[in-house]
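What follows is a single structure, written as structure tokens, with notes after it.
Every protein chain but one is kept in place in this view of the complex.
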Amino acid sequence: MSLATDHWYDFRDLSNLSRVILEGIDKVAPYELAYIVAPIIGFVAAFVIFVLPSQLYVGVYGERRIIGRIQARRGPNRVGPFGLLQPVADAIKLLQKEALTPKVADKALMWAAPVFFVAPCVLLFAVIPFGPRMVFADVPAGLIFFIGVSGLPVLAAFIAGWSSNNKYSLFGAMRIVAMSVSYEVPLVLMLLCVVVFTNSMSLPAIVEFQRETDLWLIFMQPLAFVVYFIAVSAELNRTPTDIAEAESEIVAGYLTEYSGMRWGLFYGMDIGYALAAAAFASTIFLGGWSMWGLEQWVPPWLIFIAKTHLFYLVFIWTRGTLPRLRVDQLMGFAWKFLLPLAVVNLFLVSLERLWWLEAGLGDGMVFAFAGINIVFSAVAIFLWARFLGYRPESIPTRPRLVQKAGGYVPVEDPPGGGK
Amino acid sequence: MEGAGVQIAFWVLSVLTLVAAGGVMASRNLLHAVLFLIVTFIGVAGFFVLLSAEFIAMAQIVIYVGAISVLILFAIVLTPQSVRDNSETAMVGPAILLGIALSTIFLFVIHDTAWPTTNGTPALSASALGQALLSTWVLPFEIASVLLTAALVGAIMLVRSETEENEDVADVDA
Amino acid sequence: MTRWWSGEELAAEAERLVPGSVSKISATACIFKAENLVQVLSALRDNPATNFAHLSNLCGVDQWDRFEVVYHLQSLEMNQIACAKVEVQDREEPSVPSVVSIWQGAWIQESETYDLFGIRFEGHPNLQRILLWDGYPGYPLRKDFLSMPGGLQPGLNEFAGTSAKPEPPVRPVE
Partner (left out) sequence: MSEIVQSEPFVMNIGPQHPSTHGVFRVKATVDGEQVVDAEMVIGYLHRSMEKLAEERTYTQNIPFTDRTDYLSSMSNNLGYCLAVEKLAGIDVPPRGQAIRVIMAELQRLASHCMGAGAFANDTGAWQTPIMWFMREREKILDIFELTSGARLTCNYMRIGGVAFEIPEDFEEQVRALIGPMRETIADGEGLLSGNEIFLVRARNVAVIPPELAINASLSGPMLRGSGIAWDIRKADPYCGYEQYDFEIPIGYQGDAYDRFIVRLEEMRQSLRIIEQALDGLPGGPHSTEVPLSLRPPAGEAYARIESPRGELGYYLVSDEGPSPYRFHIRPPSLINLSVLKEMTVGGSIADAIVALGSIDIVVGEIDR
């Protein structure tokens, strides 16, 4: 995409503004000052355009408001207008609370775990392209970077659970490690499909691919998108799969012994990781900052943030709707259901890509591939589920009704034959 | 890469990696040792970045930090408490001997190798690496895959419980 | 409508099944002898005419000179309910055969009766205090648990304010 101007007031690309500021400093001050000013600019920019609207207002406030709406209640509405100052009040409350450490805990590790948990989250956003030139580090293998770094918080959560010396925490720690090991496999295989299809591991290049073909990868790789969503919500402990923090079973999992701002760091960074996953998903599957030409008129970073928030809304929605799976069912789902589908999809994508390259077909071919893949995904999911014994229609949702009290009433027509 | 930043980064990474590596040996608690090991891995990944080998650095993080250390954590958690910690052992003498021998070999190799310096950035991109793996080194690559598959099957066999085996026998009989 | 068996009906049926098992008969209940309680109750459960497969209620009553254990037996298929009782005279070491072998639902109620009355149920798989803690002094539902000064017993004998005598001062129990 070619931007019309490089003027500082062209807010379609915020890097213009920062470049102008840095050049201005260069003229009046020693060169080294830029090293100090640049991070400050970056911090302010990140806070204003991303952390404030996303972390605080979609993650903390919006999630509670929307879940409140789903649950037929109001949500935070007392602090400030419409409760908008609720995140601030929360933070002040958490800062005041004492951060307890159990006597038998491993104190050093318990102190270190939140730190280990926070650091990778910041790193994750380094490779996300917010706009055409707005990417902190354009690493050629940005996708691998993202996968690698997003595996680190699992270790931090394990440390947190282990060091608390609490049985609930240990359960949470073991569950999160087992779940991460299981779900990394289909996740990485599905991202490999994306890499094969777009022939790139760099996130800006993947966005560029989607902009050029005028088709988002969610249509070209629907199965990959579905598997990515499930796997990433499992890794992030979002509700249908939040077994590591399963509130009704193991109290709060690896966070049981945490309180005060240490817990607050985990809470905030949970949202941070979910936002990072949402940003990654909008980059990979939803076309990133591109929007069929609209990016010429609307700042691309606004489009990108809107997509990220939209994806995050789906997280909130599932959280407010779905029950939680049991840990063995969740593992079985990863290995029995997602993994075979991922392998088959990878095979299909490789064939398509090979055909595309060998036959030298044009970009219009992606629409045909999109059609093929959408049909394939629907059929594959349906058939594989039937094969694994999914028979929802055979399960009665209403009990039997009898008029007269008496003893046992045998079931004439045994329902379903079990699942 | 040149410049003061790189120099500072190198020394910081060196101190981090070496201190963490020392921690692996010195810590009594086996879990602490694993965590120090993870820090060491991250430090090594940092060295790869300094050498402009970003792909290797990321592979280091994915494989060593993400996979291997998790594997070690599993192994520790599944080991009974009594033999878990890094306690006193009768093998101190042989271990010291082995350590000395290994360091001698390393020092010898370091001393004898001519370290060529280059000014250009090496072309170690991901696609070049992939080309090399699937053309020049295809045989070792495939052998490694077979080895890993065998290890996977072996691991599954090791942890099967007796009831599961009996069920399978029953399945075969039926 | 549920058929509520009178004491005579139950006694007649029980005598037919296990002769010599009935000790006394009241209007609402049949009082069995402790020694063949298990035998007669299991016969009443298995007999198709009675079919008391569901133990509705089990509780103890302290009648000063004796303890009663009350069983309300219920048949879901026949829709009938009967009241059986057994009496223990011994206040020091009261003991009754347990019916857990007949109805699993009895164990929790027998535990509760043991906890609050101190009646031992012979043959109960895990007889221990469930509501109160181990070592709690005495058994609260016995009538002599809180003997008040002056030989008064808990429970109202008259309505408050109707007595001509001044009420005795209530002091904490030693």
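Structural remarks
Chains: A, B and C, in written order; residue numbering restarts at 1 for each.
The working rule: a residue touches a chain if its C-beta (ideal position, glycine included) is under 8 Å from a C-beta of that chain, and two chains touch if they have at least 3 such contacts.
Since we're looking at a predicted model, the values are computed, not measured.
The residue touching the chain not shown here, chosen from C:33, C:54 or C:91, is C:54. Of A:102, A:260 or A:320, it is A:320 that touches the chain left out of the display.
Touching the omitted chain from subunit A are residues 67, 70-73, 167-168, 171, 239-240, 242-243, 246-251, 319-329, 390, 392, 395-411, 414-415, 418-419.
Although one chain is not shown, part of subunit C still touches it, namely residues 1-2, 27-29, 53-57, 59, 61-62, 70, 72, 76, 79, 81, 83, 103-109, 112, 116, 129-133, 140-141, 145, 154-159, 162.
What we mean here is this: only the chains that are shown with their structure count from here on.
Under the stated contact rule, the graph of chain-to-chain touches is a line, running from one end chain to the other without closing. By C-beta contact pairs, the most connected chain pair is A-B. Comparing the centres of all chains, each the average of its CA atoms, the largest separation from subunit A belongs to C.
Distance between subunit B and subunit C, defined via averaged C-alpha coordinates, is recorded as 70 Å. Subunit A and subunit B have centres, each the mean of its CA atoms, that are 28 Å apart.
Across the assembly, subunit A contributes no residue that touches 2 or more other chains. Across the complex, subunit B is touched by residues 106, 109, 139-141, 144-145, 147-149, 151-152, 154-155, 158-159, 162, 174, 177, 180-181, 184, 201 of subunit A.
Residue ranges of subunit C in contact with subunit A, taken from their complex: 76-77, 79.
Note for the complex: subunit A touches subunit C at residues 405-408.
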